[in-house]
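== chain A ==
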Amino acid sequence: MSTQNKAKLVREISGTNPSKCMKCGKCSATCPSFDEMDIKPHQFVSYVQKGDIEALANSKSLWKCLSCFACVERCPRDVQPGRIIDAARQIVVRQRGGNYLTADEIPALLDEELPQQLLVSAYRRYKR
Partner candidate 1 sequence: MQRIGVFVCHCGSNIAATVDVHKVVELARLEPGVVHAEDYQYMCSEAGQAKIGAAIKEHQLTGLVVCSCSPRMHEATFRKCAQKYGLNPYMVEIANIREHCSWIHKDMQEATEKAVILARAAIAKVNLNTPLQAGESRVTKRALVIGGGIAGIQTALDIADAGYEVDIVEKTPSIGGRMSQLDKTFPTLDCSACILTPKMVDAAGHEKIKIYTYSEVEKVSGFVGDFTVDIRKKARSVDADKCTGCGVCQEKCPSKKTLSEFNRGLGTRSAIYTPFAQAIPNVPVIDRDACIKFKTGKCGVCEKVCQAGAINYAQQDEIITEKYGAIVVATGFDTIKLDKYDEYAYSQSKDVITSLELERVMNAAGPTKGHLERLSDGKAPKEIVFIQCVGSRCSDDRGKPYCSKICCMYTAKHAMLIRDKYPDVNVTVFYIDVRTPGKNFDEFYRRAVEEYGVNYIKGQVGKVAPQPDGSLLVQGVDLLDNKQIKMKADMVVLATAIEPNQGVRNIATMLTASIDTNNFLTEAHPKLRPVESPTAGVFLSGVCQGPKDIPETVSQAGAAAVKVIGLLAKDKLTTNPCTAKADELLCNGCSNCAKVCPYGAITYETCLVNDHGIREERRIAKVNNALCQGCGACTVTCPSGAMDLQGFSNKQLLAEVDAICR
Partner candidate 2 sequence: MSVNEEFRPKIVAFCCNWCSYAGADLAGSSRLAYPADVKIIRVPCSCRVNPMFILRAFEKGADGVILCGCHPGDCHYSTGNYYARRRMTLLFSMLDFMGVENGRTRVEWVSAAEGVKFSTVMNDFVEKIRSLGENVRLGDLRCKN
């Protein structure tokens, strides 16, 4: 897949518009895994804008993000960096193939309060 297409795919999966970012850094200010990350949450956006999904896909941040969605909750511009990193993660996982949870296991885990995306992210990420 070309880098351009990957960037487009990230936008599509995440459903967010990186151009809305005003570079305030509230996502990074709020992130509990900030110190563990090599690419910081506020930088996700510029990687997508530049189309450098490769670097994002190879970063430690991809696996250090907790999907806690604090950044999504507090982003004043509705850019939602958490969704961007989640989308990048999905691209990587889809290429590798294979899920860690089976679909049968999901109903037992369901909870009204749980953001759906968190579930999908867990589905792809955590081995039992």
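On the choice of candidates, all candidates are chains of the complex that A comes from, given by their letters.
Quick note on the criterion: contacts are C-beta pairs under 8 Å (C-beta built on N, C-alpha and C of every residue); 3 or more make two chains touch, one makes a residue touch a chain; residues count from 1.
Predicted model, so just to flag it, every value in this text is computed and none were measured.
Q: Of the candidates 1 or 2, report the single one touching chain A in this complex.
A: So the chain touching chain A in this assembly is 1.
Q: Could you pull out which chain A residues touch candidate 1 in their complex?
A: Against candidate 1, chain A makes touches at 20, 22-31, 34-35, 40, 42, 70, 74-78.
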